[in-house]
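Here the complex is missing one protein chain, while the rest keep their positions.
Take a look at chain A:
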Amino acid sequence: MADAEEPEKKRRRIEDLTEKMAVESGHRDGGCYWEGRWNHVRKFLERPGPFTHPDFEPSTESLQFLLETCKILVIGAGGLGCELLKNLALSGFRLIHVVDMDTIDVSNLNRQFLFRPKDVGRPKAEVAADFINRRIPGCKVVPHFKKIQDFDESFYRQFHIIVCGLDSIVARRWINGMLISLLGYEDGVLDPSSIIPLIDGGTEGFKGNARVILPGMTACIDCTLELYPPQINFPMCTIASMPRLPEHCVEYARILQWPKEQPFGDTSLDGDNPEHIQWVFERSQERAAEFHITGITYRLTQGVVKRIIPAVASTNAVIAAACATEVFKIATSAYIPLNNYLVFNDVDGLYTYTFEAERKENCTACSQVPQDLQFPPSAKLQEVLEYLTENASLQMKSPAITTTLEGKNKTLYLQSVKSIEERTRPNLCKTLKELGLSDGQEIAVADVTTPQTVLFKINFTA
């Protein structure tokens, strides 16, 4: 500029430039900084206020911590995941990993806004990471096209906070169990540095919830398992011989006709294959006609086969916003986190409340207390199996039961490996006494709902 420039203006311009340079080198951003970029976050972290955490001290270090050090894991890159990634990236988090085992489907596009029609078929984690990294300069989202079970403790240990947008209770219980297994105890006292906060969000139609879990300290997923009602399946006799609803006809085609007729060869029914659904749809229509049942549609057929849960953008936005806010509060210690469970429902008007979910004294996942079971010695192993799957606080899926007899490890029953299932199936009809179990015997149970085996003690009743 010309020397005729006013001294005041010149001074200000130089000040601005030096400031910009200082900030740029301080953040090592290399062009990712522009003036005012983080003002919205700074207002939270660099000034005092009446709503901050009592221990909060304004400083510039918090923002630097978010930008340079804080590592967040986002589990799920779907409805909640896309929203979470957006919110975290805009809040200053840059070291983000995202795990998702799915690929993109057309039906995702009504809410999973990081995906476009051209992305259908590609891994969600990768497309999501790519979009965020482009739209939010400086953000480094690392994608993992994997199942959460593909990683072990060494992976999960590296994160400061983990936030979930999962669509399965089994998966939630698994990560819950994983974080509990990372906890360190010294002389029975929990080491706070081993706690990785878990923020969990879930949505279904117009309903959603968000919760803050501090493993080992607050209620965990398993502590409140009864909050999730068990999935209702139609009774077999209804499906097989007295259908009344269109859904019964669809289940008949899916469960009975498909395995029998194997219309596409020896393949299992794939809910994402339109040809498969069309076949089920047509068989369902035939059955419905036989029993004078109306109401079979393609949409209903697909909904039953895939157990589709309705979903919209807005609910995911609300719940992800609540979750991301909690991640921010915990990462910065600037505000008091949610304690500890939020419920949201806007089916009719708008309804929301929060409450403190309580820890369960004898929680199978986090209480470290060996679980006591009461059975008479004449009870069959089948009854123990049924208890493990049907009990509302356990809700195991396909438990594998082992025990120690005469110093040797013995598998009593295991479903997931065909040969072992066949070999151990006769044990189901044997009594506990016949199997050689004694009063107070410990059994170890493995299941998909937990990364570690759960120990139970069988106490004999009269």
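In the analysis below, a residue touches a chain if its C-beta (ideal position, glycine included) is under 8 Å from a C-beta of that chain, and two chains touch if they have at least 3 such contacts; residues count from 1.
Here is the rule we go by: contacts and distances are computed from a predicted model.
Trainee: Which listed name, "Hemoglobin subunit alpha", "NEDD8-activating enzyme E1 regulatory subunit", "AP complex subunit sigma" or "Ribosomal protein L30 ferredoxin-like fold domain-containing protein", is the one UniProt assigns to the chain that has been left out?
Mentor: Its record in UniProt gives the absent chain the protein name "NEDD8-activating enzyme E1 regulatory subunit".
Trainee: Tell me which of A:F155, A:Y228, A:F264 or A:Y335 is the one touching the absent chain.
Mentor: Among A:F155, A:Y228, A:F264 or A:Y335, only A:Y335 touches the chain that is not shown.
Trainee: Given that one chain is not shown, which residue among A:R111, A:H276 or A:K360 touches it?
Mentor: The single option touching the absent chain is A:R111.
Trainee: Since one chain has been left out of the picture, which residues of chain A touch it in the full complex?
Mentor: These residues of chain A touch the chain that is not shown: 12, 15-16, 19, 34-40, 42-44, 46-47, 49, 51, 86, 90, 106-107, 109-111, 113, 116, 135-137, 205-206, 238, 242-245, 291-293, 299, 302-303, 308-314, 317, 325, 335, 347-348.
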